[in-house]
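What you see is the complex with one protein chain gone and the rest in place.
Moving on to subunit A:
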Amino acid sequence: MSLAVAPPVADARLRLGLRAGLGIFVLLLGIMPLLNLLPVTHPLHVSDFLVSVTGKWICYAILALSLDLAWGYAGILSLGHGAFFALGGYAMGMHLMRLIGPRGVYGHPVLPDFMVFLGYQELPWYWLGFDSFPFAMLMVLLVPGMLALIVGFLSFRSRITGVYLSILTQAMTFALMLAFFRNDMGFGGNNGFTDFKELLGFALNTSAARAGLFYASLVALVLSFLICLRLTRSKYGRVLTAIRDAESRVRFLGYNTTSHKLFAFVLSAMLAGLAGALYVPQVGIINPGEFSPANSIEAVIWVAVGGRGTLVGAVLGAFTVNGLKTWLTSAAPDLWLFVLGALFVAVTLFLPKGLIGLIKGRVQ
C-alpha cells in the first residue's frame, strides 16, 4: 500500500513545477468567463457550453481533492463521498427552493411546488431557516460533516478499515439515495429540486450569475487546495500517511488514530459538501440520483487516474476524466462506461501512481 518513492530533493523540484503548472491552469480557467464575453465570431470566444461545463468540472475537482485527503493521505477509501457532495447540494437546493417564493407554478407564498402538490399544509421543521443564505451555507458544511462524524466515529472506533469500510460507505450513500427517493422525506422525491430562480439577488439564468458561480467555484477550489496543502505538509499530514501505511504502529507511538482519521474524514466531507453546493446552482437541479453509488465510484476513479496522495493529481484527474467523459458521451455515448471501466483497470495495473506518477517518471 505504500506510495513512497523518489528522493525528496528531486521531488521538491518536481512539486514546484507541478504547482507552477497548476497556477497557470487556474489563470487560464480564470479568463474563460471573460473570453465568453467576446463576440461569437472572435477566434478566442469561449462558448456558454464550455464555460458551464468547466464550472461543473471545478466542483468535481473540489470533490476529488476532498476524496484524496481521505483516501490518498489517510487511507480511508470512501465509496460514498458522493453522499456528502449530494447533501451539500441538497442544502443549497433547499435555499434555492425557498428563494423561489410565490413564483412557483402553484404560486404558494411559502411552500415549494412539490409540497403543494403533495398536500403539505406547512413547511416541515427541517426546512425552517433555509431562507437565510448564511444558515444554508452553514448547513452545507454541517450536514455532511455531522454524517461523516457519526459514520466515521462508529466505524473507526470499531477499527473497521479497508474493504469493509469501503462497503460501509457505499451502503451509506445507497441508503440515502433510497431515502431521498421517498416523497414523504420532504425533499421532492425522485424529482428532487429544480426550476431555481435566483441566488443572493441574482437571477440564475443570466451570464453574469453564471460567471459569478464560476468564479466562486474557482475561489473555492483554490482555497480547498491551500487548506489541503497546509494539512498535508504539516506533521498532521505525516501522521495521516503513517496511519495509511501502518495504522497499528501509529497507535503504539501513542497517537489516537481514531481522532486523527475522524478529523480528516469530517473535513473531507465538508469540502465535498461545499463542492455539491456550488455544483447545484450551476446545473440547475439536484435529485436523489446524485447519491447513486456509481457517482462515488467515479470520483474514486478521478483520483486514481490523477494520482492519489498528491493534491495536484486529484485536480488533474478530475479534469482529465471529466473532459474525456464530456467528449466521449457526445462522440460515442455507448462507449463511455466501457472506457471508464477500462481506464480504472489500466490505471490500477499500469499506473498505480496515476498521471502524476507518469510525469514524475518522465522527469526523473
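One rule holds in what follows: contacts are C-beta pairs under 8 Å (C-beta built on N, C-alpha and C of every residue); 3 or more make two chains touch, one makes a residue touch a chain; residues count from 1.
In this text, contacts and distances are computed from a predicted model.
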Legend entry - Undepicted complex member, UniProt protein name, chosen from "Urea ABC transporter ATP-binding protein UrtD", "DMSO/TMAO reductase YedYZ, molybdopterin-dependent catalytic subunit", "Heme exporter protein D" or "Rod shape-determining protein MreD": "Urea ABC transporter ATP-binding protein UrtD"
Legend entry - Of A:A242, A:M270 or A:I286, the one touching the omitted chain in the full complex: A:A242
Legend entry - Candidates A:L35, A:I100, A:L231 or A:V339 - the one touching the absent chain: A:L231
Inset, instruction - Have a look at A:F25, A:F202, A:Y215 or A:Y255 and name the one touching the chain we're not showing. - result: A:Y255
Inset, instruction - Kindly note down the residues of subunit A that lie in touch with the hidden chain. - result: 2-5, 7-9, 230-231, 234-236, 238-239, 241-242, 245-246, 248-257, 259-260, 263-264
